[in-house]
Each structure stands twice: as structure tokens, then as C-alpha cells.
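A single protein chain has been omitted from the complex, and every remaining protein chain is retained in its original position.
Presenting chain A:
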Amino acid sequence: MSSRRSRSRQSSGSRNITDDQIHDLVSKLQQLLPEIRNTHSDKVSAAKVLQETCNYIRSLHREVDDLSERLSELLATTDTAQAAIIRNLLMQ
């Protein structure tokens, strides 16, 4: 990655293309984030988008942890027959 940067510094033309690609990908990522998706992309820096992405991914992992605990507790008390019924309902 650092070698690509030093190569791109030598020719400003190729650096612009790489920056544009990165800018497009970063704005695509910004659309997925719930907090800053409505903000105009020019006002939010790429570093901020990456930071928010890391925070969002970590919060999703925490949600998965909590939901696994909840489902585990529910499994302890629920029938397997009920699980099959729910599965059928969701498949329709």
C-alpha cells in the first residue's frame, strides 16, 4: 500500500484516479452507515467514515452477542416443535 502511494505521488494523474476510486468506495460505505448516511458526502471526511464503520461493525458484533444470549435462554425454555412451526412460517 505504501509503495502504491509513493508511485502515485510521482505522477499526479494516476493519484487522482486512485483517489477518485477511493472516494467513490468511501461514499458507498457512507450510505450504509445509519448515523451519517443523510449527511452530504463532502462534509464528512473519509477518515470519519472509516471510524464510523469500525464503530458500527463493533456495535453489530455486540448485538449478535446479546441476541445469541437471548436465543440461548429462549432455547432452554422452548419446544423443538415450536421451532419447526416458526421455521415453516418464515419459509412461506
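In this text, a residue touches a chain if its C-beta (ideal position, glycine included) is under 8 Å from a C-beta of that chain, and two chains touch if they have at least 3 such contacts; residues count from 1.
As a working rule, contacts and distances are computed from a predicted model.
*Asks:* Quick one: the chain not pictured, UniProt calls it what, "Trafficking protein particle complex subunit", "Acyl-coenzyme A oxidase", "Septin" or "IBH1-like N-terminal domain-containing protein"?
*Replies:* "IBH1-like N-terminal domain-containing protein"
*Asks:* On chain A, what residues meet the omitted chain?
*Replies:* Within chain A, the residues touching the omitted chain are 1, 4-5, 21-22, 25-26, 28-29, 32-33, 45-47, 50-51, 53-54, 56-58, 60-61, 63-65, 67-78, 80, 82-84, 86-87, 89-91.
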